[in-house]
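Input: a single structure, listed below in structure tokens.
In this view, the complex is presented without one of its protein chains, the others remaining in place.
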Amino acid sequence: MMDILSQLFPLPPIPTVPQAVFILIALVTVVGALIVAIAPNLYHNALGLIVAFFGAAGIYALLEAEFLAVSQVLIYVGAISTLITFAIMLTRGMMFGRTSRNNKQVLTAAIMSCLLFVTLWGVIGHVPWPSVFADLPNGEAIIAKLGELFVTTYMIPFEMMALLLLVALAGALMLARDK
Amino acid sequence: MLNWSAALSQFLMNLGLPQEVALGITFFIGALVLASIGPVLALVLIHITRKVISRIQDRLGPNRLGPWGIFQSAADAVKLLSKEDIRPAEADVIAYTMAPLLAVFGVIMSLAVIPFANGLIGVDLNVGVLYLVALGSIGIMSALMAGWSSNNKYALLAGFRVVAQLLSYEIPMVLAMLGPVLLVGSMRMNQIAAFQRLEIAGFNIGAGYTAFIIPAMAMIFFISALAESEQTPFDLLEAESELIAGFHIEYSGMKFAMFFLAQFLNSFFLGAIMVTLFFGGWQGPFVDQLPILGVVYFLIKCFAVYVVMQWVRGTFPRVRIDQMMDFAWKVLVPLVLLLILWQMVALKLPVPTWIQYVSVFVGNIVVVGIVLGVLGRYFRGEQLRTKRAFEPKSLIGTMQPAPETAGD
Partner (left out) sequence: MLNNYAFVLILSVLAFVLPTTAVVLGWILGPKRPDPIKVSTYESGVETIGDTWVQFKAQYYLIGLIFLIFDVEVIFLFPIALAYQQLTLFGVVATVTFVVILLMGLFLEWRKGALEWQ
């Protein structure tokens, strides 16, 4: 009897520990993202974003990209979330920021986002992603390799990035001085 | 090398448990031990702080409850436990409740990568140093949350200033952490501690501290750590007389206790990080033969650093917030960047290692001297300019000394 049932309704296999952890982290990320989109209070949106950033860091850690995970927390949660929160707090009138969540275009928005979702799913499923190279060094050596690549093969983008940061600094100055 | 997780999970597996369950239980026990160190340690630390500061201020400190007043902190904890949990009206419930929890969370998580002895570490993450830096940003977030959600102008203002201070001193601290990482070539905390051995005649006396090679970096880290944990001379945001106790005005009872706890633990753990990075962590004589001795050395060094921090706290006056920000961005950051530059150049000179280290050391002293000299002159010039701007011109040269009073 159980065999017939299990043939009619195949149960998913019990997840292994990494899979269970992934489900947990993915849930956290998605919930965070939902809070960003749905919560009426502007500050709660920022908090949801922070939760989503942590979730993303968790996924990086699960993929054994530990340097990326730590950088994610450091830069996104540490610096960018602080900036976003500053922007929210320093804008007068957002203290009681309750904006209406609905406007006249809700239906169009819903249809477009569903279409986008289906398109992305289809595309991601059908792209022949290259498989992970098995001969990458593990652990600390991979971070050292990353550092080495910064200054050898990818030196030009690296220095360009320094210049980009310099330009960003100058731009911030311009913006702040106009106030 | 002690490997507590392997030993414990092996023991559990021998009892017949499957590997994953054994590992899970091992990790749970380890995490439980680490998480409970926090509150217990905090009680000890509060007591030490009170005693040290009271001695500096020429008084006795708590000495009524128990011998040398050691039960005072526990009594305070019980008192805070029984206070009413007042939540201000219109406070943002979620953020208001989460802020103190997040503060403690960030601090306890940093215990996972601090090596107490050779191998006696929660997990020796490959990115140990960066992990610690990332946890600091959680503390920043919680301060901002607390200030905002209290729905109080002063809390918000204080919250902003605290965050500005924390952000400003995070950069010198992280760059100072880069120093030992450059020397050792690894971000693993246990590795950095293990690097600082000193072999004399084949015997490790464990005194090859990084601080002897890059003392300026250690100093910069110490100063930034003082600022990050809001100790004097940088504690103007929790000073009782300024902005009415800062961003945790509206907190009472246990929630306030959580902020308090987080601050004390933060200063201690930053001291522990300094000990690991710059003073060899668990290194000391005989650690190769008896690894558990590392715990003793580590604790001695940590508490020594903590006492020095409290010593500084009781001795120096507070700095103004604009002086503080100036110091961070105009003095510390250029200084530490120049030090890093010199260290990078010196470590690649084609000379034997010990000459490289000596040149790094000399470079430390020289760079500090140059920068302080240049900046000293610059700031003194600024001071003179502002002073002259404020002095009313009519009074210069017309002030007479007060007449002598003849008797009275």
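The letters A and B name the chains in turn, as written, and every chain counts its residues from 1.
In the analysis below, contacts are C-beta pairs under 8 Å (C-beta built on N, C-alpha and C of every residue); 3 or more make two chains touch, one makes a residue touch a chain.
Note that this is a predicted model, so its numbers are computed, not measured.
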| item | value |
| --- | --- |
| Option from B:V44, B:V333 or B:V366 whose C-beta touches the chain left out | B:V333 |
| Selected residue (touches chain absent from view) among B:I56, B:I300 or B:L341 | B:L341 |
| Contact residue for the chain not shown (choose from B:N126, B:Q263, B:Q283 or B:Q310) | B:N126 |
| Absent chain, residues of subunit B that touch it | 5, 23-24, 27-28, 30-32, 34-36, 38-39, 80-90, 97, 100-101, 104-105, 108-109, 111-112, 122-126, 129-130, 133, 150-154, 156-157, 160-161, 163-164, 167-168, 170-171, 174-175, 178, 181-182, 185-187, 244, 249-250, 253-255, 257-258, 261, 321-322, 324-326, 329-330, 333-334, 337-338, 340-341, 344-345, 347-348 |
| Residues in subunit A touching the chain absent from view | 17-18, 21, 58, 61-62, 64, 66-67, 71, 74-75, 78-80, 82-83, 86-87, 89-93, 95, 138-140, 143-148, 150-152, 155, 158-159, 161-163, 165-166, 168-170, 172-173, 176-177, 179 |
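Note that only the chains that are shown with their structure count from here on.
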| item | value |
| --- | --- |
| Complex contacts: residues of subunit A adjacent to subunit B | 17, 41, 43-44, 47, 50, 66-67, 69-71, 73-74, 77-79, 81-82, 85-86, 89, 139-140, 143-144 |
| For the subunit B and subunit A complex, residues of the former touching the latter | 20, 92, 94-95, 125-127, 130-131, 133-134, 136-138, 140-141, 144-145, 148-149, 156, 160, 163, 167, 170, 185-188 |
